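What you see is the complex with one protein chain gone and the rest in place.
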Amino acid sequence: MNELLLGAFGALLVLGAGATILEHDPYKKIISLSVLIAGIIPFIVDRGLLDVATAVALIAPLSTIFILMAVRRATP
Amino acid sequence: MPGDVESILIAAIISWILFVSIDLLFGLPKTGGVSGAREIAGEIEREGGSLHGGYMMGNIVCSPDASAGTLLAACGVYIAGIPGGLAAAVLVYVGNRICYDRGYAGTTGALAATFLIYGFTTIGFSAAHFIAGMVIAILTIQGISHTHASRLLSRLWGWRT
Partner (left out) sequence: MEDITTQEIAILVCVSIGVISAVRVIAERNTMKKLPFLNVLSFAIAGSLALLLPDPLTILAAAAYFVGTTLESNAIASSYAGGPKNDE
């Protein structure tokens, strides 16, 4: 992975993390969190850890669904 | 043989025509498959777009349809040739069943794209051109202007019916 791609995926991570901190609406926080996940996956794949990448790609949406249950209970 | 940039643009046009025609053939703009797709369509219509195009965009967001099939088939052909494309079609079918969808549009798109892209690789294109072209094609539908894209899709849906 060259420096340009490193910077681009790192920019996705930083943008997602910053937006997750700064948003106030819980749905917007969850959407920003999935931008952060999109920045993480290419770093795992680039090291060759494809099984870990598959597991992370499947676990992250499941955890989002569990967070959504809490969001719906908080704002009925 | 054309250069890389021209090949990517040609591949973008080909994959745009492929996935839009398969989605129209399977009637995705008719109605929203799940309540989230209908909510997205209503939101696009409220901003000045068109309802049936909004249904199609909501369905693309909420379940893997022919566009996802085309992208994953291009990835499969790039990595492993025809068997990779068929494996991608199976994975798209499984993903469709997970997302409460019947799954015929995505699987048909993946199978059609596998053979189309393999045919184009024999005349000088690379499957990498089709991966980049598919990303450009989905950008023109979902990422430039929702209002104009939904109007365009609605007009195409009007021609079909």
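First chain written, first letter: the chains are A and B, and each begins at residue 1.
In this section, a residue touches a chain if its C-beta (ideal position, glycine included) is under 8 Å from a C-beta of that chain, and two chains touch if they have at least 3 such contacts.
Predicted model only: the values in this text are computed from it and were never measured.
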If you put the missing chain back into the full complex, which of the shown chains would it touch? A, B
Of B:I10, B:L51, B:V135 or B:L156, which sits in contact with the chain we cannot see? B:V135
Residue list for chain A contacting the dropped chain reads 1, 4-5, 8-9, 11-12, 15-16, 19, 25, 27-28, 30-32, 34-35, 37-38, 41-42, 45-46, 48, 50-51, 53-54, 57-58, 60-61, 64-65, 68, 71-72
Absent-chain interface as seen on chain B, which is shown: 4-5, 8, 34-40, 43-44, 47, 57-58, 60-64, 67-68, 71-72, 74-76, 78-80, 84, 87-88, 91-92, 94-95, 98-100, 126, 128-129, 131-132, 134-136, 138-139, 142-143, 146
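In this text, only the chains that are shown with their structure count from here on.
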How many angstrom lie between the centres of chain A and chain B, each centre taken as the mean Cα position? 24
